[in-house]
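The chains shown are only part of the set, and none of them has been moved.
Chains: A and B, in written order; residue numbering restarts at 1 for each.
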Amino acid sequence: MDFDLTEDRQMLSDSLTRYLKDKYPFEARNKVAYAAPYHAPDRWAELSELGAMFALAPEEAGGFGGSGFDISVVFEAMGRALCPEPVLGALLASRLLSAAGADQEALLAGTTKYAVGLGELEAPYALDLIETQARPSGDAYVLNGRKSAVYGGQVADIFLIAAKLEDKLAVFEVSADKASVTGYAMMDGGGAAEVVLEDVPAKLLIGDAASALQDAVNAGIVALCSEAVGAMDVLQTMTVEYLGTRKQFGRPIGSFQALQHRAVDMLTEIEQARSITIKAASELGGPDATRFASMAKNLIGRAGRLIAEESIQMHGGIAMTWEYPGSHYAKRLIMIDHQLGDTDFHLSRVIAA
Amino acid sequence: MDLSFSAEEQAFRQEVRDFFAENLPSEMSDVVRSGSEMTKEMMDRYHAILNAKGWLATTWAPEFGGPGWSPVQRHIFEEEACRAYAPRIVPFGLAMLGPVLQQFGSKEQQDHYLPRILSGEDWWCQGYSEPGAGSDLASLKTRAVRDGDDYVINGQKTWTTLGQHANMIFCLVRTDPDVKQQQGISFILVDLDTPGIEMRPIRLIEGGHEVNEVFFTDVRVPAANLVGEENMGWTIAKFLLTHERTNIAGVGFSMQSLEEVKALARVVKRNGKPLSEDPLFAARIAQVEIDLEAMKITNLRMLYKAQKQGAPGPETSILKIKGTVIGQELKDLARRALGPSAAPFPGSLEGNLSLAPADHANDAARYFNNRKTSIFGGSNEIQRNILTKTMLEL
């Protein structure tokens, strides 16, 4: 039993944290996060150089990580900085490319951007309800369907698309210029896209992809949970600092016991969130990965809402403003629940398991 | 015990319902339904429609142009307005300053300002909060110093809602710094065109522009603009607070939200079925629906008591707390119902694809914006403090 990071991971964590702090000061972050293309192309290359993407893939795939804890380190740092770069899309794609045994050097080096099309408007979270259809066409395939909320899709060069091939779920590679891509900024910054596929040529990557897709989602969940934990830590620190400095009625509002006890409850839930994320990370790739990913995402959904709402409430008006960094952390925590399955979806999966 | 409305009240409800059906332009209810921002022009037009009917200043005495309604009638009007998706009346002149002037203003002030509120000539905003005086309003620092026939004002106000549309502002200012905080405050009317005033927008968490900061630098205001006596501002503020408490539970708005969430859950698909058939989501809706049913009665009970006693009591703080919690819960459910379709930042979607069903593209923004309701108008923590003192006597 060991709850410390390995030296390598600690170094990666430190260098990413330093880099993001330096390159994404709050106002710069907001500028990048809300103006097309909703990320900073220069930063993307630098992140790759720092190893952020290489850490997501195992050695045999050309990376130097790929375990749940590697993913955690990268995304927790991103969460602390509210980094809007589309690393989630890269992670999902990397898992699928690894499963396919395909080359992913361009992905890890940051020279080709990948995004993954999973959810659809009427099946946002459940993989088994995907309706996008693939059919053979000559040597290759064509796809028809619409993929919704494709993270990083607004700047992707290549899409990996989950689609039905006869009665199986398969994964296809689609060149971005062949699809109809509608990008947008997300509520909490960063970009995504709707991807409409109408007789789009595609290359088969994985023919029977149900378990590879589930693994990618599980990895994505570990990433989002870790990001949430990073964001929670920062928001909690901000809130406690504010409680200690903001004065009303002649005393710091942090001297009021009702607020103190609520701040402690936030702290408690953050520790629980951290714990379940560690657990999900440790199980990633194993036989119980899906179950613990669902547990983690459910707990993160609940804790994220608590921390976001309580931090706004305890700050008062200031946290309702765009100018205050805390409001953006709160937004991120709420909106993470809209990605890769929400509180209720994952609770249902825990029940069904 | 009798929970039914009288025949007269029911007839009144029908009259109001018919009025909205006939007179409310559908482009206005569309805007309300979708949660997008009202333009100033639209608000002015809506006010004019009500004013033409004599229903604009629902709390004013008849001699000043009010309809002379009972609290129950006002309640019915609010319910029907929500039912029709009518815009909210901009409250600063109509619901706040109007009653203050009727109670504390001079004849000249009443004659001059009240008609201009009804006609829409003046758009008022509120200068209460300051960066250092939020929950602790009495600690406000904006100074007004008497100089001949003028007061000279210096300081800063904040959270001034819709100030960008206003030409007038009523302010609480400190006129005597040497007495107990509450005793040195005055209530004064200021023309926003006066030199030395600067208004700056505050952008809110969800991206909207709804509130402002107002800076005062050597702003000269005629002493005649003082309402009531010098240093009686706190009395006026407390009077206004009581008035603000009508409809504090926001039951009508929550009923709107509930219907919207239910409709949304019927069209959104989850796991191959409408979300309304998902047992967990259905339970979340039912839970808040039950709380809202109870809140309707709690609201009526307190309305009944206020009508008997002549004024609402401290227990209306219960309405503020529970009313905002219910309202926020409903906005939360709408946001949740959308799943990933709640993601787009309003206005950023290139092209004409939509993710959310009609009228729901702003649901995430509305959820975030709505967090304000438990903070402003006396935060829920302040309401709990009030109830501790008044009801629990601890």
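As a working rule, contacts are C-beta pairs under 8 Å (C-beta built on N, C-alpha and C of every residue); 3 or more make two chains touch, one makes a residue touch a chain.
The structure presented is a predicted model; accordingly, all values stated were derived computationally and were not measured.
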Formula of the whole complex, where the shown chains each stand for all their copies = A x2, B x2
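In this text, only the chains that are shown with their structure count from here on.
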Ask   = If you average the CA atoms of chain A and of chain B, how many Å lie between those two points?
value = 38
Remark   = The answer for chain B against chain A in the complex is residues 129, 132, 134-136, 139, 158-159, 202-207, 269-272, 278, 280-281, 332, 335-336, 338-345, 348-351, 353, 355, 364-365, 367-368, 371-372, 374-376, 379-381, 384
Note = chain A residues touching chain B in their complex are 34, 36, 119, 121-126, 129, 148-149, 182-187, 189, 192, 194, 196, 247-250, 256, 258-259, 305, 309, 312-313, 316-317, 319-323, 327, 330-331, 334-335, 337-339, 342-345, 347-348
